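Here the structure is laid out as C-alpha cells; the discussion comes afterwards.
With one protein chain withheld, the remaining protein chains of the complex are depicted in position.
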Amino acid sequence: MAKQYETVIGLEVHVELATKTKIFCGCSTAFGGAPNTHTCPVCTGMPGSLPVLNKQVVNYAVAVGLATNCDITQYCKFDRKNYFYPDNPQNYQISQLYLPICRNGHVDIETSEGKKSVGIHEIHMEEDAGKLIHDEWEDCSLVDYNRSGVPLIEIVSEPDMRSAEEVIAYLEKLRMIVQYLGASDCKLNEGSMRADVNLSVREVGATEFGTRTEMKNLNSFRAITHAIEGERERQIDLLESGQQVIQETRRWDDAKEYSYAMRSKEDAQDYRYFPDPDLVPVYISDEWLAQIKASQPEFREEKMARYKAEYDIPEYDIGIITDSKHMADLFEETVAICNQPKKVSNWLMGETLRLLKEKNMDPEDIIFSPENLAKLIGLADSKAINSSVAKEVFEVMFDENIDPEKYVEENGLKTVNDEGALRKTIEEIIAANPQSVEDYHNGKEKAIGFLVGQTMKAMKGKADPGMVNQILKELL
Amino acid sequence: MDILSYSAVELAAAIKEGKVTATEAMEAVLARIDEKEKDINAYVTIDREAVLKAAKAAQEKINAGELTGPLAGVPVAIKDNMCTEGMLTTCSSKILGNFIPTFSAEAVINLEKAGAVIIGKTNMDEFAMGSTTETSAYGVTRNPWNTEHVPGGSSGGSAAAVAAGECFFALGSDTGGSIRQPASFCGVVGLKPTYGTVSRYGLVAYGSSLDQIGPLTKDVTDCAVVMEVIATQDAKDSTSVKREDTDFTSALVADVKGMKIGIPRDYFGEGLDAEVKDAVLAAAKALEEKGAVVEEFDLSLVEYAIPTYYTIAAAEASSNLERFDGIKYGYRTENFEGLHNMYKKTRSEGFGAEVKRRIMLGSFVLSSGYYDAYYLKALKVKAMIKKAFDEAFAKYDLILGPVAPTTAPKLGESLSDPLKMYLGDIYTISVNLAGLPGISVPCGKDSKGLPIGLQFIADSFQEKKLIQAAYTYEKIRGDFKIEN
Partner (left out) sequence: MANIITDETIDYVGILAKLELSDEEKEQAKKDMGSMLDYIDKLGELDTTGIEPMSHVFPVQNVFREDVVTNGDESEKTLKNAPGEKDNMFMVPKTFD
C-alpha cells in the first residue's frame, strides 16, 4: 500500500506598512515614482548616514500584534542581518532577530475541515529592499532604491498548516486584520503583502518534521496554491525514490509551475546578526501599549454582531460587506447619510459585486464615495430616475465617482412625470401596434410588456414604468 | 606677531579686531603647508583655490557683521573620514578614492556655522584602523617633531597638521584612542568626548558604538571652545544625547584644589616606558602641589580591554564596511565575471591589509557558532569594564594616566606585528568601551625629544572636570611648542 503523506506548512508573510515615510528616513513610500526619486543618503547606504526610527512603524506593528493575540515585547531592539545583494544598499538589512516586537500569537481560521487556530511565532519590523530590473540590452541589472527602506513587518507563523486551503484561509484572515487596522492595503500583486512558504512532508502519524524548503516569489493566491501542490509532489517523489529533501530556498516560477533552487556557492546563509549600534532600544511603556489598545478598530466579528443587531439585512450580506474593511466603511458611511441600510446593502451586494467581478477588482479598489452612493439612492427613492437609469448612472459612478445628481441633470436623465406627454406617446404606440393591442384583448397578458417596452424606448428610458403600465391599461 | 603662532581663539580675536584677515590667516597656513607637506604629508586633499575663496567669503561676512561665531575666519583641518559636501572624502582608502559626498557631517556644519574655514582633509589610517597613520592608501604621515617617527593614529594627519602649524585646529575621530594617542605623539591637546556628545552623522563609521568626533588643538582653551561648537544634539543620530552642560569654556579655571584624582596602578606596570611613566607621575605630583588629592588605586580588568575592543570594533566594522561594494559609489574593479566576483575583486583591491584583517576577524566572530563565544562574551566584559569605571568614579573626580606606553615609534616598526600595535592602545581603549570622555595633554619630552602625553579620564558627561584639570596643568607646565 502506498504511503500516506501529510504536508506541513509554515508561512513568513511580509506586509508593507501604510506609513507616509520610510522606516529610517523621511523619504516618501508612495508607489510609482521615477527611479531613485524617493531616496536619500540613509536609504541608499551613503557613508556617514544614520537611521532614525519612524514611530508609526512601531504603532502599526504593535497594533497587528495585539490583533493577532501576540505578547508584545515591551523592550525590543533592532539587529543587522548581513548579506550582500545589490538591492540591499548597506549590504545589511535592519531587522529584528533577538527581541522581535511581538511573539506567541495566533489567529483562528475556518476551512471546509472546520475551525483551527494557527500559531504566530513572531512578528518583527524590518526594512524593504530596492528593486532590481533586468536590462536585456546591456545584459546587466539596474537598481532602483525607491522601495529600499519601506517599512515591513514579517509575520512568522508556526508550522501549523496542512493544506493550501488552510494557507489561503490564514492569509485571508491576516489580510483582513491588517486592512481593518489600516496598517497596509495588503495587495499581493503589488507586493505590499508577500508570502514565503516553508513546506515539508512527512508520513501520516510521524511525530518528527521532515526537512523543509522555503519558496519565494509567490505573488497571488493562485501561485501559492500551485506552489504548495507542486512542492508537495516534488518532495514526495524525492522520498519515494529514496532521495532526500535538501533544506534550501527555492524560487517559484508560476508560468512554468516549477520551483528552482536558489543555491549558490557564494551564499553562505550565515547572516551574522548582531544588535544595530546605530539604533537605540524601543521601550513600549504600559501607557503607550494601552493607548494603542484603545485605538484598535472594531474588527470583523464585532462588526458582524453589531450589524445583526442594528440593521435589518440578511446575515449573508453582512458577511460579504464586512469581508472588506473598505466595503464595511462604505456601507456605514452611506447609511449614516441616507439611513437606508437595506438599500445601501442592495447596491453593494448587487451592482457593486457584479462590477467588481466583471472588472476583476478587489473591494479595496472601489473609488465611489458614500456621499455619491447616498445621492443615487435618493434619486431612485424620489422616483426622479427609474431603476434602469439608476443602474446606468451607477456604472458611471463606479468607474469615475461622478456626482449622480449633477450627472442626471447634465445628461437629461430625469424621469418624465408629465402625464399629458406620456399619454400622447402611449396613444401613438397603441396606434402603431394594432397586432399587440389585439393580442392583449385576446387575453395575451404578455403583449402589454411589449407595449411598455416600446413606450420606454420612445421615452428614451426616462418614463416611470409604473405610470406607463397604468396609462396603457386605462387606454386599452 | 607671526600669524601661525596664534592659537585658534587668539586668531579669532585678532580677526575680530581687524588685526588679521581670514584670508591672511589662510594664506599663512597655505604657505606653511607648502613648506612642510613634502616632509609631513598631513593632508590628503586641499583645494587651494576653493579654500582661499572660502576664506575671502568668510572675511566679507565678518566685515558685514554676519559671521560672529567664536571661530570666525579660523582655518580648520578635517579628518578624511568626515563627509564634506563637494569635497573628496576618502577615509584614506583606495575604495573611496573618488568619493565626493553630497552632504557634510553635522560636526563640520557646526564648525562652519561658527565661522571656521575648512582647509582640507587630513590623512589617517585607512578607515581609522591603525595607530600610526601608516595604513593610509595615500602615504604615511610623519611626526613633525621628528620625521623618522610616526605621528600616531588614526587621526595622525590632524595631529601632525596642528603640531606643524599647518592648521589652527583640527577635527579627529576616536574609536580606541585615535584622537588622544596622536595628540600625545605630536604634542598637542586632543579630547574624546562622552559617547553621544558630538553627532556621528556624516562620520564614516568604523565601530559605531565606540566612534566619537573630537578636537585636536594647540591648547586646552581652544579645545573647550571647539567643544562648545561641535557638541550638539542631532535628530539625525539616534545615539546623540541631549546635554545642558555644554558651556565647556566655563571650566577654563586654573584650580584643582580638593579635586580627587585616582592613579590606576594597573596603568603603570609592565610595558610602560620609564620616561613616560616619570613624566606622567611628575604631572600628578604638580597637581597634588596645587591642592589636588592624588591617590593610587586598582582599576581592574585593564588587560581585558584590548581583546574586548578588537572583538566589538572588528564585528561592527565588518558590517559597517559592507556598503563598499562598487555599486553606489567609490572604486569598482575593472575586470570581473559576474556579481560576486565584482564584489570580491572590488573589495580585495580597494581595501588595504589592516582593513581586510579586521573585516575578516569581525566576520568570523559574528559567524554562526561563534557569536556567543566571542561577540556576546565581549559585550558582557564591556559591561564589567563599565562597572569598574563606575566604581572608580564613585571615589574620584578624574583618573590620571599615560596615553600610550611609549612615545611615537619609528616609521615601519609597528606594522610587522599587528598584535603588538594593538597593545599600544591599552590605556585609551577602555575609555571608548565605557563611553567616557578623555583628554590628552602634553606633559614632557623623552630623551629623543619626542612629546609625552598624559591622559585625564572623567565619568560620562564630565568633560568640564577634564578641561579644568587639563587647563590647570597646562598653566603649571607652560608653553609646549616645536622649535621651528
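Per-chain numbering from 1; labels A and B assigned in written order.
Heads up, the rule we're going with is that contacts are C-beta pairs under 8 Å (C-beta built on N, C-alpha and C of every residue); 3 or more make two chains touch, one makes a residue touch a chain.
Note that the structure is a prediction, hence the values are computed from the model and not measured.
The chain omitted from view is touched by exactly one of B:K277, B:K377 or B:K445, namely B:K377.
Touch with the chain that is not drawn comes from one residue among A:C40, A:L289, A:I320 or A:V396, which is A:C40.
Among the residues B:T21, B:Q59, B:T135 or B:S318, only B:S318 touches the chain that is left out of the figure. Listed here are the chain A residues that touch the chain not shown: 19-21, 24-28, 33-41, 44, 52-56, 58, 75, 77, 82, 84-86, 132-135, 138-145, 265-266, 268, 270, 272, 275, 277, 279-283. Mapped onto chain B, the footprint of the missing chain covers residues 98-100, 102, 195-196, 209, 235, 238-239, 241, 301, 303-304, 306-308, 310-311, 318, 322, 325-332, 336, 338-340, 342-345, 347-348, 351, 353, 356-357, 359-361, 363-365, 367, 374, 376-384, 386, 418-419, 433-435, 460.
Just so we're on the same page, only the chains that are shown with their structure count from here on.
With each centre defined as the average position of its C-alpha atoms, the distance from chain A to chain B rounds to 55 Å. By the touch rule above, chain A contacts chain B in their complex via residues 41, 44-53, 80, 82, 84, 86, 89-92, 143, 264, 266, 270, 272-274, 277-280.
Of all residues in chain B, only 82-83, 89, 91, 96, 99, 101-103, 105, 200-205, 207-209, 235-239, 315-316, 318-319, 322-325, 327-329, 339-340, 343, 363, 366-368, 371, 375 touch chain A in the complex they form.
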